[in-house]
Every structure is written in C-alpha cells, then in structure tokens.
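The structure under discussion is supplied below as structure tokens; questions concerning it will follow.
Removed: one protein chain of the complex. Kept in place: all other protein chains.
Chain nomenclature is as follows: A, B and C, assigned in order of appearance, with residue numbering initiated at 1 for each chain independently.
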Amino acid sequence: MDVESMYQEVILDHYRNPHGRGLRDPFDAEVFHVNPTCGDEITLRVTLGDGDVIEDVSYWNQGCSISQASASVLFDEVVGKTVPEALATLDAFVELMHTKGQAEPDEDILGDLVAFSGVAKYPARVKCALLSWMAMRDAVENAQKEEPGHE
Amino acid sequence: MDVESMYQEVILDHYRNPHGRGLRDPFDAEVFHVNPTCGDEITLRVTLGDGDVIEDVSYWNQGCSISQASASVLFDEVVGKTVPEALATLDAFVELMHTKGQAEPDEDILGDLVAFSGVAKYPARVKCALLSWMAMRDAVENAQKEEPGHE
Amino acid sequence: MTLDVGAIRSDFPILSRTVRDGKRLVYLDSGATSHKPRQVLDAERRFLETSNAAAHRGAHQLAEEATEAYEQARAAIAEFVGAAPGEIVFTKNATEAINLVAYSFLNATLKAARDAPLPPGADRFVLAEGDEILITEMEHHANLVPWQELCAKTGAVLKWIGLTDDGRLDLAALDVLLTDRTRLVSFVHQSNILGTINPVEVITQRAHAMGALVLLDACQSVPHMPVDVRALGVDFMAWSGHKMLGPTGIGCLWGRADLLADMPPFISGGSMIETVTMERSTFADPPQRFEAGVPMISQAVGLHAAADYLSDLGMDRVQEHEHALTGQALAGLESLAGVRIIGPRDNTDRGGAVSFVVDGIHPHDLGQVLDDDGVAVRVGHHCAWPTCRRYDVPATTRATFHVYNDKDDVDALVEGVLRAQRFFGVI
Partner (left out) sequence: MTLDVGAIRSDFPILSRTVRDGKRLVYLDSGATSHKPRQVLDAERRFLETSNAAAHRGAHQLAEEATEAYEQARAAIAEFVGAAPGEIVFTKNATEAINLVAYSFLNATLKAARDAPLPPGADRFVLAEGDEILITEMEHHANLVPWQELCAKTGAVLKWIGLTDDGRLDLAALDVLLTDRTRLVSFVHQSNILGTINPVEVITQRAHAMGALVLLDACQSVPHMPVDVRALGVDFMAWSGHKMLGPTGIGCLWGRADLLADMPPFISGGSMIETVTMERSTFADPPQRFEAGVPMISQAVGLHAAADYLSDLGMDRVQEHEHALTGQALAGLESLAGVRIIGPRDNTDRGGAVSFVVDGIHPHDLGQVLDDDGVAVRVGHHCAWPTCRRYDVPATTRATFHVYNDKDDVDALVEGVLRAQRFFGVI
C-alpha cells in the first residue's frame, strides 16, 4: 500500500524517539507556529553563535508523526550549520514537498529528509512536514533582527 | 399577440386620462408607496366621512400604464363606498391578480378592474397593478387609527 | 420501513468512483459536506438551461421564471422546517447566517448611538456595555468567533455553558450563567464534533424567561432529523445547504417574522432597498432586506430539490437510519482496545458524528491509513478547537453519516482503525 511508502521507518523512528525535543535556555528567539486546519503546534527556539552558526534549536511540539519526525530531523540537520546552509536545506525541502513525489531528492543536502518524499504525494500533509521548518526560518529571522551583529 | 390582451382599451383610456388624479385637501391620512424594483411611486390621500364612507381618494403617481390606470380605476371604484366595501374590492382584485389569468372575474365586484385580468399572467406586473390599492389600504388604516371615532 | 440504501447510492454518481488505486469510496465525512444526488444536479442544470435570469430584477419571461423558481425554493425550504416563506433568508452558508444575526446586534447598537434611522423594535438588538451573550463550549467556530468579534466591538461579554465528561452540556450552571443581562443564547442543536443533541426546548424556555433571544445552529440537525422551528420555540435558526445534499454556496437563516422586521440590514446594495437617493436609503422588508445583490439562484433551485429528496425519503427514517449506523459505530469502535469515544458513548440524544481518539496514533496518521483504505473521515479539531481542549485532545478522528452510508461503511471504518493500530504497532 501507498501509505507504507509515506511512513518510512526513518520517520517512525524519529517520531518515537525525537531528537533534541524540549525547550532549552538561553535562546535568541522563540516563535510559536500552528497548523490551523489540524491544530498541530510547535514552540521553537534558536540560539545563534558566531558566524551565523545555529548553535541550538530547541522545541516543544504536538502533532502527527510527520510533523513530529520532521522537527526531530530538523534538529539533526540544522544544528551546527550556518543560517544560509540551514535555509538552503529548507529550500530544498520545500521544493521536495511541492513535487508531489515526482522529484529525485538530493540526499547530500536533505539528509534524513529524503524519507519525507512520500509525504509530497499528500498535499494536506505537506504542511505537517513543513511546520517546524517554517518556525525555524521565522525564529532565525527574528534572532537576526534582534541581534544586529548577526546581520 | 398576448400583450394586446393585457393592454385592454379600458386600461389605455384610464392611463391617458386618469380619473381623480392630483392631491386634494383636506384629507385624513396620506401615504407614500413605491415599487422598489422599478421605481413606480404613488402619494395617496384618503378622506373618510360618516359611517366609514370613503369621501375622497386623491393621489399623485408616476409609473407605467398599468399602475397609472389601476390608480384611476381605484378612484372610480372606491370613492363613495364604505371602507369594508372598498377592502372587499381590493381582496377580489388581489385574488384576480394571483390567478395567473385563470379565474373568471366577477364584474359586479370588480367593475373596470376586470380589464386587468390579463396582467395576472405577468407576475412582475402584478405589483404595478396593486401599488395604488395597497397604498389605499394603508391610508385607510392610518385614517381609522388617527380618528378613533371611525373604529 | 428502513431506507433502501442500495437505491439511494445509485442516485449519487460520486459514490461509484474509486479512490487510492481502485478502493471503494467509503465516505464518512458528510458532517463536513454531503454529496449531491442526481436529482439535485439535474434540477440545477435544468434551471440553468431553461430559466436562467436574475431573480427579482426583470419583467421578461426568463426573469419571471427565475423569480418564481427562486421563491418556490424559499417556500419549499420554509416548509421543510415548518416556517413561513417570508421568514427564510438565503445566505451563502450557515456562517454568514450566524454573522447576519451578530451584525444585526452590532449595526443596531451603532445606529442607535448615532440616532440613525432604525426599524421600530430595533432596541431588541441594541447592546449596552456589559450585556451578555451566552454560548456553549461545544460550539463550532462559526457560532463562537462571530460572538467574540461582536463583544470586542461593543463591550458585551461572552459567557459559555461548560461540558460534562460524557459530552453533554453542564446545565447545572445554567441558572448562574443566564442573567438579566443575557441578550442572546446561541447554541448548537447537534454538535458536529461530539454528536450530542442538546435539549433545545429546556434551554430556550429558560432563556426566554430571562428575556434573551435564542439562536440555534442547526447545521448538523436539519440534514439528519425532522426539525420544526415552531415546535423548538427558538427565535433564529441557521444551517447550510451543502450538508443537506444541496449545493455549496447557499445557507439559510430562519428568523421569527417580527424579529427579522426589527433588524437593520447587514450586507447592503441592490434589491434590498425601498428608495435610494445619494443622501439616504430606506430598506425593503425581510427577507429581501437581507439579500443584497444577485442571490444564489440556481443554488436555491438545487437546495429545493435536495429538500424534496430528503422529504421523499422521510426525515424520521433518515434519523432512524443514521441512529442505527451510529450505534454500530460506537459499539464497533469501543470493541477495539485503546479507542476512546469523545462525546456521548450512549446512543441516546446523540446523532451520527462519532469522534474518537486511538492511543498512540495521532488522528492525522490514523486518517491517512484509513484514506489509504478508501475510508474518508475527517481529522483535526473540526472547527471546534475549544471542545478538543476541554477533552484534552489535540484533535480527533470523526466519522459522520448520511443517507447513502450503510453497515459495510461502518465495518470498513472499524477494520481500518484496527489495521492502523497494527501498522503503527500500538496493539
């Protein structure tokens, strides 16, 4: 069945054992994002270091396996990267999500995110996958605004 | 053609030479009625006498041949009658208008109003035919309210 | 006499399509929107191919026919709920119908404050700072947000009746909540998330005794059971066409004639006026006063056909049919380990909106697996987010029924849940 191709083992693993979950101090910016159609929500904090490096992403979320797993993968993929690198990954992920499962995902950029390519076939779920990533982008922008040194 | 059965000579005569048109003093009640879809309008006054007799109906109106002719016939039919008689004529006219041209009109009650039976086939025009009559009913009610002796 | 579901299904072309690579479509989302029988599609098309014109706007033959079709639809809908034709206002959906009442309060209040012309009895709609609107904790957002908005703009205060653990209104609190400041009590007839059918007469009597008006959100009752506005005794009732086998884009507000007459206009424009000058306008009588602009003409015709279709089936039989499916669903789901019904577990005073949560599976994931089986349910907060919070669930999975559902559909639901439990390894 098709749904099996969506719920890759990687996704279910991240869902059951999310990485980096929990809210940590200190942080540079905190945002709250919600998916109004289903109620999935995430509170996400970022801490930026020198050279625009993302030192930490901490979060508390509630939602389906897709949104939970995607936040866990986000933690793995962006912590330690620079903001431009993280945003490039975000862009690649957004693109993957909008191909309706047709594209050949680039594992080098996407890492574990490739496991989400099955999600792209279900437009209603794409927002679940992107929820934490949109929150991250928003938080990073806020952090950069608040700390002019980072601009 | 059908339209000829609607525009009876009687109607066109009343339209060209309306009876009783003009606003006269004194009066017991004055009302203003309008047909919002086409803008036909009438200002109508009634004067009641002893024994609920309608002594005068005077009016100023603007509108199509049907609404103008119907006001003229109204003048002929109700002046000199008692309020109950006038309202009975109104009821008979309303009924005629709602039969879509199927009913056999009663000339004894309706007088020249029988000429309007062709109008009943055209629902959009029924309001034109009834405009002055509804105004008359309204004015009579107001007149009776204002003069408790008439109740 | 039970419904002949096989015959009914053949009236609904969409039910013969398949989904997700050839699966039979098991549509259990009629609470969101229902499908439309051939009779409705045909009526609308026939109208558009023969009598299309702007109703109430012309004197030519097509305009006459269109006006007559539109007004016949109004009369048929009125009859369907035991009302007079002049008391039915067509809106685009139930949401607009509820907003119409909320904005009547707002507009009456604002105009009164500026001595602008108002209908004679409009003071029934004039709010003072601290006046109260009473709703419940099981309202759809459509019967919650408009009142929050009204309060934010007038200084009125929103209160609500809480819920018991078994999904009913906590009426014990009603005596305290209803005060002499309560101007309106607005509540749902059948909850779209819990399935609860509320005791309309009881609440209405107590509201009226305190001088409050009553608005009933009948979105989930009119399509599923016999509803008679006079018997219920309420003052207003709102519902949608698209949930009662009719088209989208049309809803209804029923209001007592004397109340409608006293309400200032909401949406204004053409064909709701009496006279217009550049300086000022006066307004037509209801229902026209509330139907500005070219209305939903062919949709009214379609809704007429939908009401006829349901009447031909018989609303008591429709209710019986759905009651049986509800009982089957409640029993089947409760037979599964780790499944919890959100709403009354008891199949009395409840309709066919069966919400549930499954331990260890988020509703979105459950919905996905069910969808993969061809079983279409709704997942999320069902536009009743505060109700989810009350029961401490982020979302639920909800199955809803209509005349075209049968036992097999319910079986497919229960089996699908079981399969999802296996798939996610929670049993």
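One rule holds in what follows: a residue touches a chain if its C-beta (ideal position, glycine included) is under 8 Å from a C-beta of that chain, and two chains touch if they have at least 3 such contacts.
Not measured: the values here are computed from a predicted model.
Peer 1: Using the whole complex, pick out the displayed chains that touch the missing one.
Peer 2: A, B, C
Peer 1: Among B:A29, B:V46 or B:I66, choose the residue that contacts the chain missing from this document, as touch is defined above.
Peer 2: B:I66
Peer 1: Can you tell me which of C:R74, C:R378 or C:H402 touches the chain that was removed from the display?
Peer 2: C:R378
Peer 1: In terms of residues, what is the contact footprint of the unshown chain on chain B?
Peer 2: 1-4, 6-7, 12, 37-41, 62-68, 122, 125, 128
Peer 1: Over the whole complex, note the residues of chain C touching the chain we left out.
Peer 2: Missing-chain contacts on chain C: residues 13-14, 17, 19-20, 25, 27, 29, 32-33, 35-36, 41, 45, 48-54, 57-63, 91-96, 98-99, 107, 110-111, 114, 116, 137, 140-146, 148-149, 152-153, 155, 158, 160, 240, 242, 247-251, 265, 267-273, 275-278, 280-281, 292-299, 364, 367-368, 370-371, 375-380, 383, 385-386, 389.
Peer 1: I need the residue numbers on chain A that touch the omitted chain, in ascending order.
Peer 2: 34, 36-38, 122-125
Here, only the chains that are shown with their structure count from here on.
Peer 1: Rounded to the nearest whole Å, what is the centre-to-centre distance of chain A and chain C, using the mean of the C-alpha atoms as each centre?
Peer 2: So the centroids are 38 Å from each other.
Peer 1: Check each residue of chain A and list the ones that touch at least two other chains.
Peer 2: none
Peer 1: Going by the touch rule set out above, which residues of chain C reach two or more other chains?
Peer 2: In chain C, no residue touches at least two other chains, as defined above.
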